[in-house]
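A single protein chain has been omitted from the complex, and every remaining protein chain is retained in its original position.
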Amino acid sequence: MTALLEVEDLSVSFPLQRGLFRRGARLRAVDGVSFEVAAGEILGLVGESGSGKSTTGRALMRLVEPDSGAVRLRGTELTALGGRELRRHRRHIQMVFQDPYSSLDPSMVVAESVGEPLEVHEGLRGKVRDERVRDLLVRVGLSPRHLERYPYEFSGGQRQRLAIARALAVDPDVVICDEAVSALDVSTQNQIINLLEELRAELGTSYLFISHDLSVVRQLAQRVAVMYLGRLVEEGPSQRLYAHPAHPYTEALLSAVPVPNPGVQRRRERIVLPGDPPDPTDPPGGCTFHPRCPYAMDVCRSVVPEPTPVDGGGTVRCHLHTSGPVLAGGSVLELRAAESGAATDTGS
Amino acid sequence: MSVLQVSDLDVRFATDRGWVTVVEGVSFAVEAGSTLGLVGESGSGKTVTSLAMLGLLPPRTSRVPRGSIRLDGTELVGMPQKRLADIRGNDIAMIFQEPMSSLNPAFTIGDQIAETVRRHRKVSRKAAMERAVAALDQVGIPNAASRARSYPHEFSGGMRQRAMIAMAICCEPKVLVADEPTTALDVTIQAQMLDLLRQMRDELGMGMVFITHDLGVVADICDRVVVMYAGQVVAADDVDHLFSHPPHPYAEGLLAAMPQVGGAEWLATIPGQAPTPGAVPDGCRFHPRCPYAADRCAAGAPELRLFDRHRATRCVRSDELLLRGPA
Amino acid sequence: MSTGEGGTELTDTTQRWTRHVVAETTADDLGPPQSPRQRFWRRFRRQRPAVLALLFLLLLTAIAAFAPLLAPADPDDQNLRNVLAAPGADGYLLGTDQFGRDMLSRMLVASRISLLAAVEAVGVAVVLGVPLGLVGAYLGGRFDRWVVRLADAFMSFPPLILAVAIVAARGPGLTNAMFAVGLVTAPRLLRLVRSSVLSVREETYIEAARSIGTPAGRIIRRHVLPNVLSPLLVQLSLVAAFAMLAEATLSFLGLGVVPPQASWGSMLQEGARFVSLAPHLVVLPGVAIALTVLAFNVLGDGLRDSLGREIRSGR
Amino acid sequence: MLQLVVRRLAAMVPLLFLVSLIVFGLVLLVPGDPAITIAGENATQAQIEATRERLGLNDSLLEQYWRWASHAVQGDLGTSMFSNRSVSGAIAERFPATVSLTAVAIVMALLISVPAAVAAATSRGRWLDRFATVGTSVGVAMPNFWLGLLLATALALNLRLLPATGYVPLDDDPVAWLAHLLLPGFTLGLAAAAELTRQLRSSLIDVFDQDYLRTARAKGLRTTSVIAKHALKNAATPVVTVLGMRISVLLGGTVVVEQIFGIPGLGQLAITAVLQRDLPMVQGVVVVTAVMVMLANLAVDLSYGYLNPKVRAQ
Partner (left out) sequence: NTEATGSASGGAGSTFRFAYSVGPSRYDPHRASSSFDNASLFPVYDRLVHLTTAAEPVPGLATGWQYTDGGKRLVFELRPGVRFHDGTPFDAAAAKANLDRARTLQGSTVASELKAVERVDVLGPMTVSLALTAPDSSLIGVFSDRAGMMVSPAAFDDPQLDLRPVGAGPYQIVSYSPNDRVVLRRFPGYWDPAAQRVETMAIVIQPDTTTRMNALRAGEVDAALLAGNQVAEARQYDLGVVGDVTLAFYHLQLNRTRAEFGDIRVRRALNHAIDRDAIIHGVLFGNGKPAAQPFPPGYYAHDPDLPDPYSYDPPKARQLLAEAGLAGGFEFEAIVPNTDPGTAVAVQEQLADIGVRMKIREVSSGEAADLFYGRQQGDAMVAPWGGRADPIQTLGLLYTSKGFSNPGGHTAPELEQLIGQARRTIDPAARTELLHQIDRMVLDQALDVPVVFADTNYGHAARVTDLRSWLSNKPEFRGVGAAGTGR
């Protein structure tokens, strides 16, 4: 697979305005993030609240201006485009947002909302546009007669279908789904996930699927990237990542998701991370995860880890793989297995 | 002996279309020192039921025409608000979904906890504050004494929820009702919270009602589960049995929709949408969405059938069906 | 539907649940389509006070439009030998004023000026406040900052005092007075438009429009404007109420309309000197003003409630 | 907190500059020649010219602005064209009456609105609420000069309950001070009371729907303490905002109310100055009231810190 979308060393920060004399401080929401999405691939981006997932997505769309880094779509450097040029290229990369209730303009009927990209990019109007919108509605599993309806008349799941239809209207190469299913009931969530999978198979569109829900991402993504406090801590094929997490944070995250099976869940050994995610305005030095990391070493406090390749694909940023016990691309689970053999007290 | 016994509870609300029954015939019991899970889709009446248990339903727009709620033998339905207020926060406490908005932003954390203590215990302001600090310490807030002087916005989401728990347990209630206490939290924080709640339940021997959407959480913390659909209890079971042999098709559907470890690429969904109160279908309320529906399902409203003290279903075909859960 | 052939085998349960299909909601289940306007009417109709207020204002507008035809007498015709006649006396339904003019006719004709005053002030406020607020708030930047500063500066003046000062400088008269009232209201309107725009700007659908590649001008026209219209409408009704009161007050201070033109405010001002001899001179225009202002306010409330944002529920 | 005050005060500087420009700009709007008025009924052309010269009306606008503004900064707002007295002095003399009147109006507005709003909000949808809603609408709609006229006639002249006109300084006789301000204060404050009631009612209703109120009730708190402690403090923020905006309206309203009740305050000064075309005086009053409004807004901003600890932190 060749990379369709390349993101290289992307950083985004927001100004912090606090006090009269502390101006100039900035919050680094995204810090040196790199990844690639291949054609027809779904890349899952997971992480806890505030880790910078949405900001990454918005930076790709140039909805926020990145501080540095490059975003290339089919080799075109999006970060270098401006004005009209940028607007033209926006058709290749579209977005579906989290909140199905506010992502559709309440004052517009479906035909206008979903048809807006067609008007803007292809200058379609009136009947021609409506025809295309009808097709799109059918494609996302809605009745073509919904054309003259207002968003408020739809349920959350239906609205999310509308949002997807709008994103697909101009045949984009990449669709960024920012928590596109988080606001929905499990069952509805599944319907949308099924729809996305179906569309990917049918149209070969690539997706950047942002979610905090690991199990949802696992369902959909071929590859997964994990963010913590603005940095990508681990990335790799989902099979590998779920079965053999290489980063302690990934491990903890997976372990924290309760398994819907009482027998298993009760017996399962769980890692409960102490404390809260750190304050993004004042991140810890070195590896930002070190204050909560059960395996933290001295080096973690001072040195920012570099990406290291992982067995089975992907990369990880963790000193455990280069110094200390030297996992060298192996799974952290090995470490735990080794440890629990010796002393059985690493859990809560 | 059940510390909390809800039987045959109806709740009605005044709406544009007149009085609408939102919760109907709900019964369950909570044992001291164990956790009862209350699950169901959005709008199935979980929150309404829990509010009814604390007498927190809006006074003029709601009504409990039928049923009984007994807390340690005391009947709460029909009790005057004044006496209910004495019981709330003292014998039965509640924590809510949004730790962000459930704490009053205008007062310090310590103040809000101490207020509860002073309301129910005849103690000095100072002693109440000491109790508040102790409770914060108990729920694992570091430097409890100084953090008690913080305002809610100075706390992270997890710490706020800890503070809510501290507030709930500071008078050592017999029953703790937790309405989706972890839904708004990150999974790593959720794991902390589940451990903490389990620990508090065991330390204080409380009975706990735990409301959630997430069957994973149910599997983690609940001993028994009650499944609600469209305002009714459709299934009740202990947790292991429910996950292996769901007693009701709806329960099976919920379980099937859970993303599974190494699960299929194609996800199960419960087709259609839950009915809105006041527009429930005749017969079994679930039958329009049920893959097992037969003609008689549409005919008469099924009763909740008890198998034994713990297990019940509201499905007329439960005997003939062989329902399977993931576990 | 492509099943998971390539993936793991579906479990029985999953298969059963996925194969079971229930008809999704279709357009026909939703009932006839309803535009926001229709929905607004449906809701608005339920608000009886607001409906009454609207009817009152419509009636008033009609009266104002046809006042010369409706007036039983020439409103300027004096009868200095029958001044301050009580209502009902000598065939004068509402009595006469201090020049012996027919109060009914004058009340009718004055309604024109009073309404016109409100319309003028609202017009000035809209022209000055809305475009600046709309564009400034959406685009932000230095221009916006200065607009806001200027608005703040204007808002630092007590509105009536500024209006009095402006009228002092420009001279009395309806146009000057209403220009002043419009000028002092404009920053408030601008503020409101701005804050609505700022909150609409944060809505996801604006971000969605930007992500589509919609140009800013189109976003302002198609997305921002329609969505700030309802709070704007509500506010306009309140501005109209304020303008009525302000006109009355300025007229009361002798800074408003010029005789023989009469507005309710100026009638009140002239009548105030006769309050103990002929209370009807004060009561009638006072009640008329209060009722109209009340109607504008109630209408505003009704609009607010009927235009309120959609409750976040599916259907 | 101190930082907040400093920052707010600093933010007032550009605002003050704009305000001064606007106020000075008022002069440009004036069509007439004030010199003719000042020179007197029987003035000759030469006298008028001399007057122009004396008043500096022949200088360039920039010079005139600079002269005015640089003096204004030092508290010297110039000299009345009409009476030759210091504008600052005249304003200082009138200041207490207007501040007293406004303060009494605000206090009355609060005394009326808080209980009314609590009663309305807690009995939402019932007759008490409807009554309050109608009452507030009427209160807002009533032209206050009209109300003042009626009140003065009914209560002061016919029933002789309260004084009809005049003002007694607070330090002369506090009781008489209050007695003289009750009617005008009520007249001025009623519209504010109505608007505050509306705002407080709706923000109370909002707060009643908040989760933390449910928490407070879940703790077993009594309804009174839920409302008095938890609801009111939180509902106060938007009310304080409205109050802040109202202050400028109230100050404006003094123009009429002082006229009706014969109170020697800034409003009356403004009107007299306007009728006498005494521009320095008009400018002075406008500037001073604008600064009062700014300070009131500052107070409002600072009170947010008390009501909402989040603001305090920033």
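We just call them A, B, C and D in the order they show up, numbering each chain from 1.
Here is the rule we go by: a residue touches a chain if its C-beta (ideal position, glycine included) is under 8 Å from a C-beta of that chain, and two chains touch if they have at least 3 such contacts.
Computed from a predicted model, the values in this text were never measured in an experiment.
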Neighbouring displayed chains - absent chain, whole complex: C, D
Of D:164, D:178, D:205 or D:300, the one touching the omitted chain in the full complex: D:164
Touch criterion as defined above, residue of D:23, D:72, D:106 or D:149 at the omitted chain: D:149
Among D:118, D:242 or D:269, the residue in touch with the chain that has been omitted: D:269
Contacts of chain D with the absent chain, listed as residue ranges: 32-33, 36-44, 47-48, 50-51, 54, 82-85, 90, 93-94, 149, 152-153, 156-157, 160, 163-166, 259-262, 264, 268-269, 271-272, 274-277
Touching residues on chain C - with respect to the absent chain: 76-81, 83, 98-100, 168, 171-173, 254-255, 258-260, 272-277
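Note that only the chains that are shown with their structure count from here on.
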Central chain (by mean CA position): C
A-B or B-C - the one linked by more C-beta pairs in contact: A-B
Computed distance of Cα centres, chain D from chain A, in Å: 53
Chain centre separation (chain A, chain B; CA means) in Å: 31
Centre-to-centre distance between chain D and chain C (centres being mean Cα positions), rounded to whole Å: 24
Interface hub residues of chain A, defined as touching at least two other chains: 155
Shared interface positions of chain C, touching two or more other chains: 24-25, 314
Contact footprint of chain C on chain D as seen in their complex: 14-15, 18-19, 21-22, 26-27, 29-31, 137-138, 140-146, 149-150, 153, 248-253, 255-256, 259, 267, 270-271, 273-274, 277, 279, 282, 285-286, 289-291, 293-294, 297
Contacting residues of chain C [partner chain A, same complex]: 1-2, 24-28, 30, 33-36, 39, 203-205, 207-215, 218, 222-223, 226-227, 309-310, 312, 314-315
Touch list for chain A against partner chain C, complex: 58, 61, 63, 86-91, 94-95, 97-99, 101-109, 112-113, 116-117, 120-121, 141-143, 145-146, 148-150, 152-156, 158, 163, 166, 198, 201
